[in-house]
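Only one protein chain is missing from this complex, and each of the others stays in its spot.
First chain written, first letter: the chains are A, B and C, and each begins at residue 1.
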Amino acid sequence: MRVLIWNEYRHEQHNEKVANIYPEGIHRALQSFLETDDISVETATLDEPDHGITEERLVNTDVMLWWGHMAHHEVEDHIVEKVHQRVLEGMGLIVLHSGHFSKIFQKLMGTSCDLKWREADEKERMWVVDPTHPIVEGIGEYIEIEKEEMYGEHFDIPAPDELVLVSWFEGGEVFRSGCTYKLGHGKIFYFRPGHESYPTYYHEGVQRVIKNAVRWAQPVQRDISTYGNAKAIEEIKPKG
Amino acid sequence: MRVLIWNEYRHEQHNEKVANIYPEGIHRALQSFLETDDISVETATLDEPDHGITEERLVNTDVMLWWGHMAHHEVEDHIVEKVHQRVLEGMGLIVLHSGHFSKIFQKLMGTSCDLKWREADEKERMWVVDPTHPIVEGIGEYIEIEKEEMYGEHFDIPAPDELVLVSWFEGGEVFRSGCTYKLGHGKIFYFRPGHESYPTYYHEGVQRVIKNAVRWAQPVQRDISTYGNAKAIEEIKPKG
Amino acid sequence: MRVLIWNEYRHEQHNEKVANIYPEGIHRALQSFLETDDISVETATLDEPDHGITEERLVNTDVMLWWGHMAHHEVEDHIVEKVHQRVLEGMGLIVLHSGHFSKIFQKLMGTSCDLKWREADEKERMWVVDPTHPIVEGIGEYIEIEKEEMYGEHFDIPAPDELVLVSWFEGGEVFRSGCTYKLGHGKIFYFRPGHESYPTYYHEGVQRVIKNAVRWAQPVQRDISTYGNAKAIEEIKPKG
Partner (left out) sequence: MRVLIWNEYRHEQHNEKVANIYPEGIHRALQSFLETDDISVETATLDEPDHGITEERLVNTDVMLWWGHMAHHEVEDHIVEKVHQRVLEGMGLIVLHSGHFSKIFQKLMGTSCDLKWREADEKERMWVVDPTHPIVEGIGEYIEIEKEEMYGEHFDIPAPDELVLVSWFEGGEVFRSGCTYKLGHGKIFYFRPGHESYPTYYHEGVQRVIKNAVRWAQPVQRDISTYGNAKAIEEIKPKG
């Protein structure tokens, strides 16, 4: 299984507080817990040529992770187009936190993906509302994060195919924090936590959800559907 | 209630067979059965300035119908953008038949919206699979159409929020023919039948479904949600 | 439109605190805001013969409301059977608060309908997560209730067809508080608030949701589907 982690990688280079938390970048933090015997992980960042997302890499990726925040508009449209195409062909996509406003997520959702937000060192408690889902294997009744950015409803997304996690926030809001979608031949998981100024991706529960999601999102082995003009399978009677 | 019917209106002007069926255009055929005491209907077509879709008209439209086929690419992106925005603000949208490949439907769905098709004077039988839905009020167990174009699965759309009708085709295919979606503050209904070379929009059952759909799709009266930075409602405890 | 409100009506007769809030019973409080020119409302309670749910009444009911709590087990199975049958035939059903544990709701859901609970004069804030839904017409971004019983996840129900409202509770939990289902030919709405020891059903927002839900749940006018042995519509070829 081949995973590609895409990270904007700007905060970590320009903001000391963030650099202290993720000295090698959020992508490296994610890579360090995703890499296992049967999962190989590569990374790509905004400032690489083609944002590190070459045709060849895409074709060889089973599941992609996406973290972006302040530079969504710098991601080039033709690259977004290619990632979109790969998702429709079957590549899994895990969109993290502020990636809700990325071009690729908006393009897949068809909505604004807007929400309420607040940075206030706030407690978050993500409750499992779908206990049957492989994405919450090994997770207790909830995941508690001591300090996070708040995201609040209304979250302008299509009703998820499956709602797995719902967040409670100290300041009074709720949020659909773990949402699955199936688009084309690909599976998508949106996972809320991970503001750059908190050590969220070191949290064991958060890591477990991401690890589970990567396995859940891998493509099913079958031929892509055929489209277009189709011969009749059964005889069609001539009509008057 | 104010309805706006958008029609590409090309086949009817350039193809004699189609002109014989819809001499004043598909939009006029739709208008004639939609207009009632409490529903006012306007029409717009591709070759009008701004495709007949002015800002003012859009703001005053509760539900829009969309029929297009051979000239999807001629619909200008900034107009699509405006229609998209209005759907997210609450305008209902009924996408008919070959409108599956329109820019607006693709943008809302996030997928290719591709499918199988065949023009072969084929019998179609649309079965009601959700008998609770207001869209099938007054409809029997199925709607039979003597001759139609075939559309077959896989239909590359997100799993509909509600699947209302499923078509059987003489040539051996099935199709999800009546699909609802909710995106932003707007409701969308995709309805399959209506190939230009058949008199489908004179079919009583087809008309009833479209009439029902228009009522179902009207906007709910409430303020649009607010987004962005939000003050805490509850007190947040200072943390270490 | 004919509405039947069913209420256990025990707390109000045996508990002074509750009697002070709902002196004529919860059913009368519900009736007083539901009755309008085009909606006629009757009530029924546990201790009437057949719990007030006669065959004739059921046949003439479009939408039924159900409030029960301490005496779910006293509701006779053959009455539950009849209500269940009527829902499958198209009658709408609004299940309120502790009705989550009623026999009829469990029978319709197929699950335990269990949940977490706590009586602690707790603040509840129900957030709208589906702004397109007619059930939240006229409702702002949330409904706040100063003091309520807490219900917390995991709520053991099937994933709702539509999730409309999600509650935040002061004590740290979340809950899927407004859930729609379609079963057979009937529509069901579960609505969380309404503990007997709080004046919740006098809350304007709560009343509005219930009023909207009653309209949403009314049966669609069409014949009930036919089942059983069916003649072929198309010719079936003899096989070897």
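Methods note: contacts are C-beta pairs under 8 Å (C-beta built on N, C-alpha and C of every residue); 3 or more make two chains touch, one makes a residue touch a chain.
Bear in mind the structure is a predicted one, so any value in this text is a computation, not a measurement.
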Quiz item: Which displayed chains make contact with the chain that has been left out?
Solution: A, B, C
Quiz item: From the list C:P131, C:G184 or C:P219, which touches the chain that is not on show?
Solution: C:G184
Exercise. Would you indicate which residue among A:V136, A:V166, A:V214 or A:I236 is in contact with the undisplayed chain?
Key: A:V136
Exercise. Could you list which residues of chain B touch the chain missing from the display?
Key: 125, 127-131, 141, 152-155, 159, 162-163, 166-169, 172-174, 176
Quiz item: Which positions on chain C touch the chain that was left off?
Solution: 88, 107-112, 114-118, 120-123, 146-147, 150, 152-154, 156, 158-159, 161, 170-173, 181-184, 225-234, 236-239
Practice problem: State which residues belonging to chain A touch the missing partner chain. | Solution: 90, 125, 128, 130-134, 136-141, 161-162, 170, 182, 184-187, 220-226, 233-234
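Note that in this section only the chains that are shown with their structure count from here on.
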Quiz item: So how do the chains connect up here, line, ring, star, complete, or something else (other)?
Solution: complete
Exercise. Quick one: compare the interface residues of chain A with those of chain B and tell me same or different, with half as the dividing line.
Key: same
Practice problem: Take the average of all CA coordinates in chain B, do the same for chain C, and state the distance between these two points in whole angstrom. | Solution: 32
Quiz item: How many angstrom between the C-alpha centroids of chain C and chain A?
Solution: 36
Self-check item: chain A-chain B separation of Cα centroids, rounded to whole Å
Solution: 30
Self-check item: Contacts with 2+ other chains: residues of chain B
Solution: 161, 170, 182, 184, 225-226, 233-234
